[in-house]
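Of the protein chains in this complex, all but one are displayed in their positions.
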Amino acid sequence: MSDGNRGPGFGRSEAAQGYLLVATPLAYALLLLAAPLGAILLFSFWSQDYLTIDTTLTLKNYREALSDPLYRQLLLRSLLISAAVTAATVLAAFPIAYYVSFHVAPSRKAMWIFLITIPFWTSYLIRVFLWKVILGYNGVFNTTLLGLGIIDEPLTFILYNANAVVITLAHAYAPFAILPIFVALEKIDRSLHEASQDLGEGYLSTFWRVTLPLAMPGVVAAVLIVFIPTIGDYVTPVLVGGPDGRMIANMIQTQFLRLNNAPMGAALAVLTMAMVTVVALVFVFLNRRYLRGRE
Amino acid sequence: MKRPLRVYAILYLCFLYAPIALLPVFAFNDGTVIAFPLKGFTWDWFRQLAGIPALHAAVLNSLKIAVISAILATCLGVLAARAATRFAFPGKKGVMGLIMLPLVLPEIIVAVSLLVVLLQLGLSLGAWTVILGHVLIATPFAIAILNSAFQGLDRSLEEVAVDLGETKWSSFRLVTLPLVMPGIISSLLIAFTISLDEFIIAFFLTGTEPTLPVYLWGQMRFPQRLPVIMALGTILVLASVLLLAIAEYARRRGAARTGQKEAGGFL
Partner (left out) sequence: MKDTRTEARPIISLEGVEKYYGDYHALRGISAGIRQGEFFSLLGPSGCGKTTLLRTIAGFEDLSAGRLFIDGQDMAGVPANRRPTNMVFQSYAIFPHLSVAENVGFGLRRSGLSRADKAAKVEVALAMVGLAGFGGRAAHALSGGQRQRVALARALILEPKVLLLDEPLSALDKKMRDQMQVELRRLQRQVGITFILVTHDQEEALIMSDRIAVMFEGRIAQLDTPQMLYRRPVTRQVGEFIGVMNFLPARATVTDETHIEVDVAGLGRAVIGPDQLPGGWHPGQTQSVGIRPETMSILFPGETTDRRVATGVVEDLAYYGDMTYYEVRLEGVERPMTISMKNLVGRPVLERGTEARVAWDARSLVLFA
């Protein structure tokens, strides 16, 4: 243990040095992130008519977004699709994270993680495109099943709708969910399992009472890591979503680039961020409750 | 319990790789429709790739943007990570929170807000606007990697260098930098990959010269282009895997050189 706090010892205040270093990244973030986000927020309270922007503050866009069934449906659908993707991804990810953490020799763990994350490093666009190719009317999936005689006619419910979006996104974000759960599982002291079994618990109840609660922070992180980007996904709905699979990001793009209604697009963007924040807060709160219970 | 889990794990990996495995299959398939049964082997699609000037321009553009974005993001990352790990200053949490914010924002939001501001300022869209956006989203990743690199550094190492006669700057140059180098290389590679593959921000902020993903996007609506896209995809996947393998190799070499323990890869 050292005596008291350590100063930097170079004569200048520690805070000043810290500020000096972080000044550039901070300025960058302020100019290119905070300011534009602020601009979006501001825009959402304005209105636009063709090319002229009316800067009187109004809640018109929000009212429209929340009352017009078109927007409401889009927002709701985006939320549901994200939720479905998150649930599917996290539930599917947990067993494999558990397997690598508990049943793979330490020297090979890095190899497994490497293998799991490789697909993540390949082009996202290509991967979504591949699903379009796989799930199509004349695509790989259908022609294989037809060829094997399992079906007589190509399946149509697997492409150009919300199902396809869920499948594609679940595949794309799978590695995102595995890693945080894996990290959390790795941190668990292995002797806790032995202690639990020594005290009479079986394998399954040990998992339920010991492993799962301790892995919760990782699960929560996985949920957030998958949910947040998927709700704002643009590419997948366009390529495989069809008219029934459009999500809020597509509408935002439409408002901005095609309908020339930036304020509306901004309002939708703000609403999306609000949804994300609410869900994030809920999960962070849940996470804290779990942690407090442990202490 | 191990057996069923192992089976599950293998199936899961197959599911993960299945779509990608199709790429080379159909890249060499002599047929314009992407479906079974396979028709025959051909190099045609790859040959066609060589003859598309628009594609080459897009590739060069993407590479240029990715290199510059990686360097800038890593520089910002080094500054921020060093500040975060070495110094305490009031408001640190808020500052770092803001800088890391792009990690928790859907990309569409970032793209749209940048677009609005850039248009309002009357700036023309082009490679530099894309770079601005890519640096913004890549820096948090750089910081995450460099944070752990800086944290693994024994603070006394810099002090001892000063004690032995070096200045703060030369101690940084001779001691800190070499030891953080694996992290810097990791950061460069990851930022490079992020930028190379990034679509939505490029889509919104690119001018007349598209990046590779934007170019790809434009081609995807043409059915006759599908096989060529497969060929391109095959090359891209191979390149990504190669890059990743090099990064992993470099990281292990660097860690061995400085005697650090293995910690499970990039994490």
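Observations
We just call them A and B in the order they show up, numbering each chain from 1.
We adopt the following convention: a residue touches a chain if its C-beta (ideal position, glycine included) is under 8 Å from a C-beta of that chain, and two chains touch if they have at least 3 such contacts.
Worth saying up front: this structure is predicted, and the values here are computed from it rather than measured.
Checked against the full complex, the candidates B:A9, B:I108, B:A149 or B:L179 give a single residue touching the omitted chain, namely B:L179.
Within the complete assembly, B:V162 is the residue of B:V104, B:L125 or B:V162 that touches the hidden chain. Against the chain not displayed here, subunit B makes contact via residues 154, 156-157, 159-167, 174-175, 178-179, 257-260.
As a convention for this text, only the chains that are shown with their structure count from here on.
Separation between the centroids of subunit A and subunit B, computed from CA atoms only, is 18 Å.
Listing the residues of subunit B that touch subunit A in their complex gives 1-2, 5-6, 8-9, 12-13, 15-17, 19-20, 22-23, 26, 33-37, 76-77, 79-80, 82-84, 86-90, 92, 95-96, 98-99, 101-102, 104-110, 112-117, 120, 132-133, 135-136, 139, 143, 159, 168, 193, 197, 199-200, 203-204, 213, 216-217, 220, 226, 229, 233, 236-237, 240-241, 243-244, 248, 262, 264-267.
Subunit A makes touch with subunit B in their complex at residues 8-10, 14-19, 21-22, 24-26, 28-30, 32-37, 39-40, 43, 92, 95-96, 98-100, 103, 109-110, 113-119, 121-127, 129-131, 133-134, 136, 138-140, 142-144, 147, 171, 174-175, 179, 183, 186, 203, 224, 228-229, 231-235, 239, 249, 252-253, 256-257, 262, 265-266, 269, 272-273, 276, 280.
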